[in-house]
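Quick one: this structure, given as structure tokens, is what I'll be asking you about.
Here the complex is missing a single protein chain, while all its other protein chains stay put.
The block that comes next holds chain A.
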Amino acid sequence: MSAVAARTATVRPRRRRGVGLGLLAWLVGLLFFLPIAWMALTSFHSEADAATNPPSFGAALTLDSYRDFFGAGGGASPWPALINSTMASVVSTLCVLLLALPAAYALSIRRVEKWTDVLFFFLSTKMLPVVAGLLPVYLFAKNAGMLDNIWLLVILYTSMNLPIAVWMMQSFLAEVPVAVIEAARVDGARLPTVLTRVVAPIALPGIAATALICFIFSWNELLFARVLTGVVAETAPVFLTGFITSQGLFLAKVCAASLVISLPVLAAGFAAQDKLVQGLSLGAVK
């Protein structure tokens, strides 16, 4: 398209092309969503209807797989794994907040010297691959009798998420205008008042998003959980690995299990949608 043509283009072709591109976006969106939609549909089919070729779109819906999954149909109950995952994710997220909030305060509001060096140190630990420390952690846990112990996972997940949390919260707290804090100080407000009345209201949505992202990462983690837990402290992803070799015999149940275990993450992710990208890019992109 030449420059002149572009300038004189009438409104109509442009609008029609806009509609076309909108439809294309819808198509791509549906394409990416299709596997998840298909997984959801399959989970409501009976095993016989799930395992057909060509696929049965209109087969009768049933809750059998969910009933099976939650233990009524024999097999291991997923509840211990779900409870372990909840414990590890929630407690480690709380630990992260407890450690990251003061650190972020020192890195953004009352700045320590060389605060950027410290920030980049945190980031660099995130780039150390998990496998680099796995063996010593395993040997330590074995000698200390901490294998198959959920508290070990809590510690590891805290260290896994702390750098991200420090970065994110640093950027959220830095959004609190210094002038406002100083004004409150001049008015005689003491530190606790400043924190709860001035800083918290501005930073709270960001802190909540940080917590959700830490929760997601902990809930998803497999390698540590796989190596360091066994029967007692098994987490939901480890529970799912039990389905790896089931040769499609329990297709509907695999779908139900995957969906149930993904549900908390889907919910947390949709809730944190807007701040998600900032967290995932370690606060580098707003």
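Convention: a residue touches a chain if its C-beta (ideal position, glycine included) is under 8 Å from a C-beta of that chain, and two chains touch if they have at least 3 such contacts; residues count from 1.
Everything below uses one rule, namely that contacts and distances are computed from a predicted model.
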- Look at the options "glycine dehydrogenase (aminomethyl-transferring)", "Sugar ABC transporter permease", "(4Fe-4S)-binding protein" or "D-galactarate dehydratase" and return the one that UniProt uses as the protein name of the missing chain. "Sugar ABC transporter permease"
- Message: Touching the hidden chain in the complete assembly: which of A:71, A:102 or A:230 does that?
- Response: A:102
- Which residue, A:153, A:168 or A:255, contacts the hidden chain when the whole complex is considered? A:255
- Note on the structure: chain A positions in touch with the non-displayed chain are 1-4, 6-7, 18-19, 21-22, 24-26, 28-30, 32-33, 35-36, 38-39, 42, 50-55, 99-100, 102-103, 105-107, 110-140, 155-156, 158-159, 162-163, 166, 171, 174, 216, 219-220, 222-223, 226-227, 236-237, 240-241, 243-244, 246, 248, 251, 254-255, 257-259, 261-262, 265-266, 269-270, 273, 276-278, 280-286
